[in-house]
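Reviewing the structure listed below.
Here the complex is missing a single protein chain, while all its other protein chains stay put.
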């Protein structure tokens, strides 16, 4: 039933050749929206969705996400980008044009637990996660069959603390070969080194199995059980060099009670993890997430 | 502890003399946002928050809410409104300027159950509902003490089906005297006639004690109990001539189980009702709700 | 990774040979719990979990679910059942012993949308739904590959209103051959006749894609969109002869907003549907659901 998911992706790409998103971060001041929207109009673009957020109207940072359709975008985009430079510099902007038809090349890392990987693949097959899954990397063989049944290259790279550097070297080589733009840690249970993380700033999305900042680190369900919490949760965040301290994209929780042992917490938790991660990835793919400091703005 | 709520309101008014919201509804076409934001910039306004929604980018209706600060607004507003007329007509807009310092004159209707009235008064005293409560009207005497303790005029108007027209005549007279702009039915258990409703289109907010469209009409908790639902809810909506069929502003639900008898459903339900109504009123007061057809856009 | 699910089921069966559940419904009166628990104790059983509910302590119906472990249960169960008859008759009970190791023989019906079927199979493979999936029946070929990859017999029976009786005849034959005890309608989009339903009273679980009793019948997401609700939901219930009116087992909702078109409602809805159905099925399999009148008691 899901055989046509590659066709779905290709159709999506074709249908969105005229579509782009403009992401802007700049000091707040009057006239920004007027300048940007006049510019887009003058280039024949129609704004489909526009989101703005001002940290502080009295002089903080201003954030914009505009999604627009522009007939003939493929031909026009070089010129649009070139001409926007003047506005960018006038308002001291950091900005980026993202093209909807350029699906992000993605690598999924997974260890033994398959539920997050499965959810992502499922949503991807359904046409709900518009990305190119270039490869799946795992320190276990378990997910090979699933990956290969969908025609996705699978790399088995055994890993542990002692051989971390060699492992990451192999991984980085694969990621580079595939031109990876996004890494999803779908319950990948190895810690990444600062060196690895530095290659993919704000491009690595992790799912942590607790409502951060509670239960940072290992065995959060065991610790949630020991603490007797009445809610358990999961958190999806960008990976930085501080363990479980990166900018939070999305969180979810469910109620639990005294009858739920660690095993039940894990089962309930798996359902939270997979839906929280899938939402975070979807928002990232739609360029709805802007990182500012150690926080995120999510224009959902 | 809450003695200073009138002072709070007055301070809020004074602090927001420069602040306004522009609400727009028009056919979608390129250039609208550019025109509006350029206009505001040219009048020295700084856009603080901007929300847009396009029903259908290929020619549906386009909705804008822009909140802006404009130094000297009190003096400039006549001219701003006059000059905006050209843009309004060019883009075939329905639009309105709302001034944050003009607190909406509000009447609250209540019958016997006081929980929604109490919640509204509480949030109002806390400075979370910025409105002028001009009067409270009830078909019971029960809330008089509470109303008068806060210095709010209280009108007792006994009501029943037989004398509906006379009752509404009295009510309309009071509402007119107070220049009422918003009516909140805080569990007012009388049906309003089309004549009454026609005086306050999209200005009457009701709370219905079910998750509409389930359990339209009377005794929803009893019917929810009989049906054995596992969730009960409440719905806040604008009142139209179709009972419980007006545009929905907000809904909430809570889980219930087989042990909950009708009385427990009512208790749980009261907590849903008061929070749902308070949220709907808050969004209305902040001009975040736009009615389109029989639906609402809520720019929250 | 999930190859061993049949082994998991078999291990579960072996590990639970001593385990049973006793379900009781009877007029409330003093002494019931004392009699039942003394009886179980005298037969060497240890009560692991006990749930009771009295509709009305002053003479309504009383419900019990007791799960117990009893060494040597396989040999003892005939005698236990025979000797319990006296208590059953003394208290005018309807009761039933259910043996945990007797996994319910289940048929899953599905039409085109695979998400509910997939969720059920996934949870089943994970060892979270302890049932024997004897067959999958569909009016489309789409799920054949998935079913057969798991070694589950798949029956393609084209269906429409005109040939309903012949279709059901074929289905009933298959169900009988497999000795089916539970039918799950995992988004099976055909209406069942009273004749069909009468073969499986309280044994057919459906998932309806609305928070019933709102949007009974066809196209609930389209109608939810038209009504402008701020919450959408799904309901799992036992099938009776009244369309979408059977006893509700579980419901769930999610918030939506004005930006969500019908297509988004369907996507959000699918996630609600699959989790609500999976919970309902799990509770049914654990004998936690007792139907009383048109309602359910769920001892979760």
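Here the chain labels run A, B and C in written order, and each chain numbers its own residues starting at 1.
By our rule, a residue touches a chain if its C-beta (ideal position, glycine included) is under 8 Å from a C-beta of that chain, and two chains touch if they have at least 3 such contacts.
Bear in mind the structure is a predicted one, so any value in this text is a computation, not a measurement.
Of the candidate positions C:52, C:101 or C:126, contact with the hidden chain is made by C:52.
Within the full complex, the residue among A:66, A:80, A:100 or A:253 touching the omitted chain is A:253.
Of the candidate positions B:203, B:275 or B:292, contact with the hidden chain is made by B:275.
Looking at chain A, the residues touching the absent chain are 53, 211-215, 227-231, 233, 247-253, 257-259, 294-298. Contacts to the hidden chain, counted on chain B, fall at residues 1-2, 112, 114-115, 118, 122, 126, 128, 142-143, 145-146, 267, 271, 275.
Mapped onto chain C, the footprint of the missing chain covers residues 28-31, 33-34, 37-38, 40-41, 44-50, 52, 54, 57, 69.
Please note the rule applied: only the chains that are shown with their structure count from here on.
The chains that touch both chain A and chain B are C. Mostly identical positions are employed by chain B and chain C in their mutual contact, as over half of the interface residue numbers are shared between these two copies.
Centres computed as Cα averages put chain A at a distance of 37 Å from chain C.
Among the residues of chain C, none is found touching two or more other chains.
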